[in-house]
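A single protein chain has been omitted from the complex, and every remaining protein chain is retained in its original position.
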Amino acid sequence: MKNESIKILQKRKKAILELWMKNQLAEEGLRDDLMNNEDLRVQSEELLDALLNNLSDDTVGDAESSQFDTVTDILAGISVSRARQGFSPRETGVYVFSLKDALLETLQQEIKDPVILYAQSLKISKLIDSFGIVTFETFIKGREEVILRQTDEIAEISTPVIRVWDGILALPIIGTLDSSRTQIVMENLLQEIVESGSSIAILDISGVPAVDSLVAQHLIKTVSATRLMGAECIISGIRPEIAQTVVHLGIDLSQIITKASLASALRTAYTMLQLEVVKKRRFEKENA
Amino acid sequence: MEKIPILRMGPFLLVTIQVDLYDRLAENLESDLVQMVSKTGAQGVLIDISAVSIIDSFMGRIIGNIASMSKIMDAETVVVGMQPAVAITLIELGLPLKGVHCALNVERGMELLRSRIALTDGTPDDDADTE
């Protein structure tokens, strides 16, 4: 008896595909702007083939069976590519669930005994639901990969080390300074110190929204590491709010050279390197 | 037995650590160096660690010891060429090597030593005048 329903489905593959396509095309949210109907049909047929070919008494109750590996692979491929193409998770979900409708409709046409029909429908329904979950999982995974890649990119571009003068580096920090960010800042800064042979680094925190004791600790760490390399580190861009919180929290920054602005930090750096910035004489004369 | 060579360069002693130190070697270096400071009356000690890939708390302590011992014998210690990864690790470990002066390379280390010696002696630095 059981075998029968599977045979029915396998026999009526063509009809199921037609039904499924009809369901999909009837769906209001069909994104023919993202994928044309021809591609959709090819994709759907491939999936249906894989599903029906591997459907048997043993596997119908177990979506995680290794025989369904091709099905899950195809589904994973579909949801990842759809995530990239800009489909919403609902649209991808509807795609899989509309197959269920087609399968159940076909069973209904063929099986007359309501008890058997119910039992079989339930099994198919469960199976497709599990595949639906697989799509969601891979869909989210696909998104997560995008997010992770962007996080890496942000971390990479958000910590530029600038050579402002021979021997002076500046590092503007924009955004929150957490421990993983501090790691990147430290690594980039120390590497650049070695490469450029700089002896002064200016860490500008104008773009850091808030300084709490943890952020302060990260700053102190960065300064200490810079000193171990044999360079001095100046922290600039201390806004009044930051000064207030630092003192209220009882954070000790007295071992660190701090300046209100990047300009004054640069002036300090010049002094430390015994450099002097003067106006051109000629210019002075003309003005006199 | 393996030994870390200590070179004499004018008023300074130069030690270049090229191998990963195991404990005995590091302890020997400590005593050899202090002996040398006393024997030569060196005013400064330069320790080049640019080839060292790992400094743990034991090595850190040896370096700190050398600096403190030299200090009471009136010699300054400068550690030069620390690798970025080593510096970050030392900070995370909780060992900022307080009291040890650091410089980017041997040349900068020499400059630092000269300026510090001039500072403590209160006498004008000869080299600085000729520059």
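Per-chain numbering from 1; labels A and B assigned in written order.
Keep in mind that, in the parts below, contacts are C-beta pairs under 8 Å (C-beta built on N, C-alpha and C of every residue); 3 or more make two chains touch, one makes a residue touch a chain.
Operating definition for what follows: contacts and distances are computed from a predicted model.
> Have a look at "Peptidase", "Phosphonate ABC transporter ATP-binding protein", "Multiple sugar transport system permease protein" or "Anti-sigma regulatory factor" and point out the UniProt protein name belonging to the hidden chain.
"Anti-sigma regulatory factor"
> Touching the absent chain in the whole complex: find that residue among B:Asp23, B:Asp74 or B:Glu107.
B:Asp23
> Which listed residue (B:Ile4, B:Ala85 or B:Val106) would be found touching the missing chain in the intact complex?
Selected residue, touching the omitted chain: B:Ala85.
> If the missing chain were put back, which residues of subunit B would it touch?
Given the touch definition above, subunit B has residues 20, 22-24, 53-58, 60-61, 83-86, 88-89, 92-95 touching the missing chain.
Everything that follows uses one rule, which is that only the chains that are shown with their structure count from here on.
> Touching residues of subunit A toward subunit B in the complex: what are they?
Against subunit B, subunit A makes touches at 183, 186-187, 190-191, 193-194, 197, 199, 221, 224-231.
> In their shared complex, at which residues does subunit B touch subunit A?
Residue list for subunit B touching subunit A: 79-80, 82-84, 86-88, 90-92, 96-97, 102-105, 108-109, 112.
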